[in-house]
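Each remark here refers to the structure printed beneath this line.
The block that comes next holds subunit A.
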Amino acid sequence: MTAETSIEIRPVVNGMSHTSIVKPRVTVAEYLRDYLGLTGTKTSCEVEVCGVCSVIVDGLPVSGCAALAADLDGKTVTTVEGLATGDTLSHLQQAFIETFATQCGFCTPGFLVMGTALLAANPQPSRDDVMEYLEGNICRCTGYRPIIEAVLLAAERMAAPQ
Partner candidate 1 sequence: MTDAPAVGQSTARSDARSKVTGEARYAFDHAVPDMLFGAVVRSTRPHATIEEIEKDQALAIEGVAGVVTAQDLGDLFPRFGHLIADHPILAIDKVNYMGEPVALVLGETIHAASDGADAVVVRYSDLPVMADMETALAEGATLIHPATYPKGDSAFEEAITEPRDDNVAHEASLEWGDVDAALADAAVVVETTVKYPKLYAYAMEPYNALSTVNEEGLEVITTAQHPFMVRDDLARIFSIPLSKVRVRSPLLGGGYGSKSYTKVEPLASVGSWYSGRPVKVALSAE
Partner candidate 2 sequence: MASQEFSQLFSVARSSDDCWNVLIDVARVSSWVSVVGEVTEHEHLARYSTVLEDRLGPFKLRADLEVLVTAFSEHEFVTIRADGEDRQVGSRITVDATLALAPTDAGCEVRIEGRYEVTGRVATMGASTIRQKADKILSEFMQAATRDLA
């Protein structure tokens, strides 16, 4: 079994399937940003602490900076660009606007992806659940309160009968 130095991957990213050849060293964040031009996923700390690189792969939250693009073959990836349906924002995106949960906005993609993953796993999180789940995301502008409010507001709206 020889070691591969370039890997063909066929991921589905935000509903679109791609075929790409990547070197093993290419991370998921580099692949999304530089190969697919999806610059919504950011990088900052590069040691899995700040959360700005969060994406969802096969339903699980992943740090794009510390995951290999080579592992995306046959996987489904959701990034911040894939949260809205057409022009209709998700409940969480709408809530972020209303509670002023975004200021400089560089951390917003990460918080939205992790908030979405939380609500998928736990549709009615308590305030403590939200704070604990978002421990792996850093924001330097909002002081976190508006972000927590947004997640709780979105949960409330998602639970209300349409």
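Here is how the candidates were picked: all candidates are chains of the complex that A comes from, given by their letters.
By definition in this document, contacts are C-beta pairs under 8 Å (C-beta built on N, C-alpha and C of every residue); 3 or more make two chains touch, one makes a residue touch a chain; residues count from 1.
For clarity, every value in this text was computed on a predicted model and none was experimentally measured.
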Candidate number, among 1 or 2, whose chain touches subunit A in this complex: 1
Interface residues, subunit A side, partner candidate 1 - complex: 23, 25-26, 30, 33-34, 38-47, 50, 52, 79-81, 83-84, 89, 93, 96-98, 100, 102-109, 112, 138-141
